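Shown here: the complex without one of its protein chains, the others still in place.
Here is chain A:
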Amino acid sequence: MIATLVFYMFAIFCIGSGVMVVTSRNPVHSVLFLILAFFNAGGLFVLAGAEFLAMLLVIVYVGAVAVLFMFVVMMLDVTVAEMKQGFLNYLPIGLLVVVIFIGEMLASASVWHMAPEAAANIQAKTPGVDVMSNTSALAELLYTRYVYLFQAAGLVLLVAMIGAIVLTHRKRKDSKKQVISRQLARDAKEAVVLKKVETGRGI
């Protein structure tokens, strides 16, 4: 009973803040609602017994991604009026697409069924929470059976990093860089010039 109530609370807040992300006029508000949506989705994960994913959602998405979004929103100075310009024009066709899409999904979902063998096929069943915590169950799979995919994901991230550097990094001529060896190599002779200043003239 309590669990059901908590589920509906998380679900309603999640959907509500999701709607607010799209509709609010101020982009900063959008990001804040996004954080709220992430939190509530994390709550749903806890209810489903996936506490590791919940933690991940809070730490990675709220802690890093949403903050990054906030930086982007504040740095780019997005003008909402400009972005909303085409909104009303595209609304009818957008709604049409949404209606058709939902109709098709419902149509295919109505005839959906799983193979009878599906339950037996599941390769990596998680043990119950009483046997092993969710986090260690995931780790045991990730670093043993799926180590190939884990390493492949690492390579994808490495390529992403190389790509970002290749496409954006450039030597800037106007940036002032501190070269410590040159600073230390200076002595008073080349750094200080003594000038005789005549009285009443100035330099």
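Assorted remarks:
By definition in this document, a contact is a pair of C-beta atoms (placed from the backbone, for glycine too) under 8 Å apart; a residue touches a chain by one contact, two chains touch by 3 or more; residues count from 1.
The definition used in the following text is that contacts and distances are computed from a predicted model.
Within the choices "NADH-quinone oxidoreductase subunit N", "FeoB small GTPase domain-containing protein", "Branched-chain amino acid ABC transporter permease" or "Electron transfer flavoprotein subunit alpha/FixB family protein", the name that UniProt assigns to the complex's undisplayed chain is "NADH-quinone oxidoreductase subunit N". Interface note for the absent chain: among A:2, A:93, A:155 or A:184, the touching residue is A:155. The residue from A:4, A:144 or A:175 that touches the chain not shown here is A:144.
Along chain A, the points of touch with the absent chain fall at residues 108-109, 111-115, 117-123, 140, 144-149, 151-153, 155-156, 158-160, 162-163, 165-167.
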